[in-house]
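With one protein chain withheld, the remaining protein chains of the complex are depicted in position.
Chain lettering (A, B and C) follows the sequence in which the chains are written, and residue indices restart at 1 in each chain.
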Amino acid sequence: MIEIEGIGITWGSEFALKDINLHVREKEFFVILGPTGAGKTLLLELIAGFYQPDAGVVKIRGHDVTRLPPERRRIGFVYQDYALFPHLSVRDNTAFGMRMRHPLRKRDVFNLGRAADTIREHRQAIDSRVDEAMDKLNITHLGHRKPLTLSGGEQQRVAIARAIAMNPPVMLLDEPLNALDARTKDMMRDELRRIHEEFALTTLYVTHDQAEAMMLADRIAVMMDGSVVQVGTPEEIFQSPASEEIAKFVGMENTFQGTVTGREDDLTIIKIDDEHTMEAVSKYNAGEQVRVLIRPEYITLAETSDHTSARNNYGGTIKRVVHMGPISKVELNCDGLYLAAFVTRRSVDDMALEAGMRLCASFKATSVHVIKHGVQI
Amino acid sequence: MIEIEGIGITWGSEFALKDINLHVREKEFFVILGPTGAGKTLLLELIAGFYQPDAGVVKIRGHDVTRLPPERRRIGFVYQDYALFPHLSVRDNTAFGMRMRHPLRKRDVFNLGRAADTIREHRQAIDSRVDEAMDKLNITHLGHRKPLTLSGGEQQRVAIARAIAMNPPVMLLDEPLNALDARTKDMMRDELRRIHEEFALTTLYVTHDQAEAMMLADRIAVMMDGSVVQVGTPEEIFQSPASEEIAKFVGMENTFQGTVTGREDDLTIIKIDDEHTMEAVSKYNAGEQVRVLIRPEYITLAETSDHTSARNNYGGTIKRVVHMGPISKVELNCDGLYLAAFVTRRSVDDMALEAGMRLCASFKATSVHVIKHGVQI
Amino acid sequence: MTHRQRTGRKPEAYSVIFAILGAVILSFIILTISNMIVLQFLADYPGFVDAVKDPGVWRSIWLSIWTAIAATLIALVLGVPLAYMLARRDFMGKGLVEAVIDVPVVIPHTVAGIALLTVFGYHGLIGAPLRTIGIKFVDMELGIIIALLFVSVPFMVNSAREGFQSIDPRLENIARSLGASGWGSFCRVSLPLAVRQIVVGAIMTWARAISEFGAVVVIAYYPMIAPTLIYERYISFGLKASRPIAVLLMLVCLLVFVILRIFSSRWKLYDRD
Partner (left out) sequence: MTHRQRTGRKPEAYSVIFAILGAVILSFIILTISNMIVLQFLADYPGFVDAVKDPGVWRSIWLSIWTAIAATLIALVLGVPLAYMLARRDFMGKGLVEAVIDVPVVIPHTVAGIALLTVFGYHGLIGAPLRTIGIKFVDMELGIIIALLFVSVPFMVNSAREGFQSIDPRLENIARSLGASGWGSFCRVSLPLAVRQIVVGAIMTWARAISEFGAVVVIAYYPMIAPTLIYERYISFGLKASRPIAVLLMLVCLLVFVILRIFSSRWKLYDRD
């Protein structure tokens, strides 16, 4: 559907996109995830045609659109701060695309016999399409308001309705939830996914929020410093990050250095320090230097180590319990091995977790992610 | 320490603070929590003396400072976007307060015999204090940089160092973590708490983020529409919100209407609909209309209802599982009663939770929060 | 957000000094203007009535007004597109173009008059060939308009450029993605959003044009625009003869200025604040 081949751009001397290659499939919800300043927005703008790449080709449905002006690409675009036209009402904002793409042709107007009818039909066609878009996004009641009088969530809806109204096959969204408060964010996220399905869109969605990416994406591309560093399903990205940098960015709090000491089929024994070894599912051989990553939510806490099939078990002392809203982070010192685990608030209360308490942390060998030390795979 | 009595202000005709009363204790970490536009920032600015209230009194350590200009209040202030002086280096920013509060006095300079020594001693005194503040916030290496060249997290540190350097007993922070990315946010949050302890500050901290409030606060005041609507410890606020509005704001996703049908000591039976009743710990009497709130993280999911001491058990079908980063939200339909529960990602995998699966949701009577329907308590 | 007053607190010393310094410059301006008007009405009301009744005076004032309007309209047509290019495009020598636009502001008025005369005079580069087909500039309305345009066009370009610059370019990007051509997005988005700054620029341009004397007097002493008439009466008959016309012209200018100022403040809605 959207093919990006070898796109590169220099921006002054400061900044660049380097040889970007992506292939977004038809009707896919594709998320570009990366830290601020990675060039995500610029990439979207290049696809929409607002800027020209210095090198490379953008294809949509097999057609090379690299040199096509934006108005001929039929791509819906929603900016982070919505970029609503402040001088137009909500309705006129929504109708902008339809009026631009389907202007009243002169010959219709001057064909005197039918002029009045033609104009009316034309207006009705536009109106009904605009009504539909406004209805779908629940902004019908805001029709006469000016954008600056709206809340962030409402502006967001108008920006989406405006893009949807012209029925684009492709939709580009630039961190659309960023400026919203937590509750509106949750609502809009579900809605974006719904709209994606309902209008059979191919959506490219840019964000720096890993949770958002995980919740929305069919596939994710991770961008860093102007390059795409990994492409895959959310599971692939979050469970098998291709480098330590990506692992850190997607929230692997527990990382250790180690040396592989033995292997049996896929089960690898890794020595962390003199007192600790871990078992992991990986393909590295004895003697190799590796980095080990464990997501905090995969670590289970129990009062004893009975009744667990997990291969890795460590006794430890709670250093600190940090309440983070619905979940709590428990920081453990397992005789020199520091682990962080996420548990629900409920578990904290039930087990009466508090600093100084001794307990047992366990995780499965399949929950341990191993990458070659310091080297991207 | 800080007493705010009957503070009110009108801002044009649009906006107001209404009769605010707060008492912040010495060395307390006090969080003002509320949605955007509640007047939280304005309240801080009134305490700092940037604006004058139309009514009411601000007292610090028992002294009425309401009419004192800001430079005589000794209050450290950190704005959301840091408000660093763009024309000064990081070091000069940090030293600003010391240089302003302890200018070189003329008589020292003109006392010719000792002038050179005096100036040197004076400079050294300021320098060592500034060095200490910069060291405490790890910005020593940035000393010669200009603020606009720094990252958000670094700017944040400079803003705090600048306020800390003049050794204020009181520190006001206006949504300081808002503009930071998730990882820096986590780090800075811990650091803010550490600085609070280390410098023995009385801290007033404004935020709209309930998780932040919970993690940091000794006590919380909830503000809405220019009024303080509840004051209490994090536990009181999150487990016993005083009104439905507060409950929603602090993230109670499960709310139901019901009628009390019976009571035995503190255990109340509440009828939700023809098929569902709940048991709760509350003091309402039979016949009263109430609203019932249950936090999603207090709901436990199990394949059977055995082995649970919880008083409320409902069999249901999973409608949807939403992955939200480390935790997942499970939406259940328990024969017409819709419940949302938070579980760790790990549990989702272990129990292989997916839409359509039948299981049992349970929660304790003490986890059910009951408020009088539609009325603030 | 406006800066709220710190009520109920004693004003600081520096505020008082600032207020006094400001008051000096304000009273200088107010005194200069009001003194002339008041003095005219108190000391020589008949002289004012005579000026009002003199058709020659009105002819001059009207000439001043319409030539200034003509110069403003030309500045609009030629200056707004240039302002848009300066605000939105990067090109070689852009800094030079911006400097050139500011040059008429810095050139002394009589020098501008002499320079225009070398181009549009009887023997001028453009004046000479056009004269053969009957188009003359010297001592003609056309010459006046050319002179007014020269001195006033920078105000139009600079104000409109600021207007365009204050518009988020992403609004234009979005308009393009919604199917508007470059021209369409200019007309539907950029122009409406910059309209206030363009109107302000037009008012400034007109004001600058109607106040010009030095450049006009060199290229076209006749037909006399109002400032020239005032100068001529002053040189020939003294202060008493010129003051009534000066008062009349000033009242006309202030009236137009006040009306336009009220009118233009309506546009605040689309502005950044």
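Just so we're on the same page, contacts are C-beta pairs under 8 Å (C-beta built on N, C-alpha and C of every residue); 3 or more make two chains touch, one makes a residue touch a chain.
The model shown is predicted, which means the values in this text are computed figures rather than measured ones.
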From B:W11, B:Y79 or B:F199, the answer for touching the chain not displayed is B:Y79
The missing chain sits against chain B at residues 45, 48-50, 69-71, 73-77, 79, 83, 85-87, 96-97, 100-101, 162-163, 166
It is residues of chain C that touch the chain not shown, namely 2-5, 12-15, 17-19, 21-22, 24-26, 28-33, 35-36, 39, 64, 75, 77-79, 81-82, 84-85, 88-90, 97, 99-119, 121, 124-126, 149-150, 153, 157, 169, 181-183, 186, 204, 207-208, 210-214, 217-218, 226-228, 230-231, 234, 239, 242-243, 246, 249-250, 253-254, 257-258, 261
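In the analysis below, only the chains that are shown with their structure count from here on.
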The chain whose C-alpha centroid lies farthest from that of chain B is chain C
Rounded to the nearest Å, the gap separating the Cα centres of chain A and chain C is 53
Taking each chain's mean CA coordinate, chain A and chain B are separated, in whole Å, by 27
Note: chain A residues in touch with at least two other chains are none
Among chain C residues, those touching two or more other chains are none
